[in-house]
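Coming up: chain A.
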Amino acid sequence: MSGASASALAAIAVRIERSSGNLEPLLHQIRHALLRLLEEQVGSCIDLRSLPLAPGEQEQLLAALGTGEIRAELRASGSSDILETAFPGVWVVTHRDVHGEVQARFIEVTFSPEILCSPRQDVAAGLLRLTARLSERKELA
Partner candidate 1 sequence: MIPQADARSIPTDAPLLDALAVRGVSRRGFVKFCATITSMLALSPELIPQVAQALQSARRPSVIWLPFQECTGCTESITRADAETIEQLIFEAISLDYQHTLQAAAGTAAEQARQDAMRANWGQYLLVVDGSVPLGGAGFCTIAGRSAADILVEAARGARAIICVGTCAAFGGIPAANPNPTQAVPVSQIVRDKPIVNISGCPPIPNVITAVLVQLLTFGELPQLDHLGRPKVFYGESIHDRCYRRPFYERGQFAESFDDEGARQGWCLYKLGCKGPVTYNACATVKWNGGTSFPIGAGHGCIGCAEPGFWDRGGFYDALSVTHTDNLEEIALAAGAGVAVGAAAALLARKKQHAAARAGDDGAKGELP
Partner candidate 2 sequence: MTLLDFARGPGFFWAFTILIVGIVWRLSGLVFFRWRRELATPREPGLVAPVSGGLRTVIMRSVPPHELEKNITFQHFTGYAWHIGWFVTFLFLGAHQPLIRSILHFGWPNLPNGVVLVITAMTLGILLTLYVRRLLHPVLRLITDMDDHVSVLLTIAPLVTGVAAFAHWSLFGLRYETVLAIHLLSVEALMIWLPFGKIFHFVTGLITRFRLGAEMMRRGVRA
């Protein structure tokens, strides 16, 4: 359904010629956030849904930020992309649901997005599982 819907909506020839004027200020905001990250080690997060961007401007923003060295995919309740842009420290995090529809998109200015780190409880649970697996192997051997 998602594939069909994306093409159907995009197939309607809706041409809107106007700009919100928010693109430039947004890039400046990201620049300030990077400065703050370097000087105070404090990260920032910008919710793209909350910004009034004209159609096409979000694509312009992402094109301006470009792509960097890291591209990570999170597979939990649908897939999410965590991309580092051409500006290290500036990440684009896109959350999609099980149907592949974008649910949220953030620009995180941080050394490493929190979601990439393994939660402590999960690590502890994993340790237990691995210990159990090793015991099984020992018994079989």
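The candidate set was assembled so that all candidates are chains of the complex that A comes from, given by their letters.
Here is the rule we go by: contacts are C-beta pairs under 8 Å (C-beta built on N, C-alpha and C of every residue); 3 or more make two chains touch, one makes a residue touch a chain; residues count from 1.
Being a predicted model, the structure only gives us computed values, none of them experimental.
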item	value
Direct contact with chain A in this complex, candidates 1 or 2	1
Touching residues (chain side chain A, partner candidate 1) in the complex	1-2, 5, 8-9, 12-14, 16, 18, 45-47, 49-50, 55, 74, 76-78, 80, 93, 95, 97-99, 101-104, 106, 114-115, 119, 121-122
